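Note that this complex is displayed minus one protein chain, with the remaining chains in position.
Each chain gets a letter, A and B, in the order it is written, and its residues are counted from 1.
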Amino acid sequence: MSETPWYNRGLFSSLNLRQKTLLTIGLTGLVLVVIFICGVLIDANLPTDFTIKMQPPSFQHPFGTDWMGRDMFIRTIKGLSLSIIIGIGASIISSIIATLLAFLASVNSKCDEFVSWLIDLFASIPHILLIMMISISLGKGAFGVIMAVAFSHWVNLTRVLRAEVLQINTSEYVALSRRFGKSKLWIAKEHILPLVLSQIFVGTLLVFPHAIMHESSVTFLGFGLSPHEPAIGIILSESMTYLAMGAWWLAFFPGLALLIVVLLFDIIGDNLKRLFDPSEANK
Amino acid sequence: MELKANNITFSYNKKRQILKDASISVNSNQIIGLMGDSGSGKSTLCKIMSGYITHYSGEVTLDGAKIPDKDFYPVQLIFQHPEKTMNPKWKMEKVLNESWTVSQDLKDTFGLKDTWLTRWPSELSGGELQRFSILRALNPKTKFIVADEISTMLDAVTQVQIWEALINHCKANNIGILAVSHDEELLEVFCDDILKFDEINNL
Partner (left out) sequence: MGELLEVNNLSISFTQYVQGLNRHDSKVISDLTIDVGESEIVAILGSSGSGKSLLAHSILGILPYNANVTGEIKYKGQVLDQELKENLRGKEICLIPQSVNFLDPLMKVSEQAIGECKDEKEHAEKKIRQREVFARYGLDESVDDLYPFELSGGMARKVLLSTALIGDPNLLIADEPTPGLDVKSVEETIEDIKNLKEHGKGVLLITHEIDVALKTADRIAIFYSGYVIEINKVENFKNADDVLHPYTKALINSLPRNGFKLTEGVQPLDEVPGCPYYENCPIRTDRCGKEKPSLEEHDGAMIRCFNFKEANDGA
């Protein structure tokens, strides 16, 4: 093994893989937190100033200005932080649903059949359609979008967790625990939960980018957040009107920023997975 | 007390029958050896007697009564591979005390070191783990121990240590042992009676 592995080359060659993974997670996490806090602190009611409307990117307005003369950079940050809030809410709720359903499936074969049926049912409906339906029925707005995204994104994680729980349930240490007279609830809490906790955690983070993307898409289509909220989806759909006039920056920068945020979450999720995965853990 | 298995018949699927009208009985003050080759179905019989398999025909009784399934099961099985019977995310201390709080005395008898308690199961060897799984099974409510090839994977020195400690404890507390092994020499050392599995299984 003479060749240096990839993780021992380059800038941070003195760190071992786990340190590097944690560094990556820390840095990406920091960027997201900064975006989030900035977005919360900024006042969304930007003054409209028609003297500087529709300006292309400049040093004063790095992302340009829109048709009412509002700074696009500030609007984008604000929109991103809103997206992050919705993403956090949606992915946490969807993980809770997934965990509950996975444990429900382990109770008996009837419950398992029911959960499998539910998984198949939700998996067979196109995401966007489902999100639009739930969002509209819950009265749109942030609450509607969070619920819609949560209720359409638990499927994959439930599938993974259900299989995992089933496998742990057939293990000898669970069988032994039953012979010791332990209850099903106790076994679920003490034996199974610690074993699937890392899966749940990674699953939650990996739902995040999906949640953000879907939030933006339904909002863009007009079935999500209401137009007065500074969401990325709203910004993008507004910009459609002006794209033909050559105002490319209205769509380009917010879109790019959204993409970057999604990527950052993806990086965190992948790195966490690497941290928890025993086959990768010891490099 | 008497642990009795009466006319046990069992098959995993219709094609292949594993047990047919197998009967065996152990008394509290006895160590009964059961000898048979691997793959012959003796592990299945062990699992039936200790309540792991419930869909069989025939009956397992303790002093003539059916054994209740809900509470602590008075017949405890000790497996050949202790590492499979421990949650990999539990420290050994938790593993040890899952069924009851093991006394320091008993820990010493089984040569359990305190430094082992803070380790994960994957950090200990088979011999060390087997001590834990035996201690766990020696709950005061245990009336019988079914030992299924418990020392097959261990070295000879550890084998003696484990059997000595287990037998001493069981004799003192009136716990019966069903010792299952392929090793006749081993069973001859300490068993009151040795049964051949092929002879009790009417297949």
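The criterion applied here is as follows: a residue touches a chain if its C-beta (ideal position, glycine included) is under 8 Å from a C-beta of that chain, and two chains touch if they have at least 3 such contacts.
Computed from a predicted model, the values in this text were never measured in an experiment.
The residue touching the chain not shown here, chosen from B:S50, B:S133, B:T158 or B:N201, is B:T158. Among A:Q19, A:N108 or A:S226, only A:Q19 touches the chain left out of the display. In the full complex, chain B makes contact with the omitted chain through residues 37-40, 83, 111, 113, 115-116, 119, 123-128, 152-161, 163-164, 182-183, 185-186, 188-190.
We adopt the following convention: only the chains that are shown with their structure count from here on.
Here the spacing of chain A and chain B, counted between their Cα centres, is 49 Å. Looking at the complex, you find that chain A touches chain B at residues 171-173, 175-177, 179-182, 191, 194-195.
If you check the complex, the residues on chain B that touch chain A are 50-52, 70-73, 76-77, 79, 84-90, 98-99, 136, 139.
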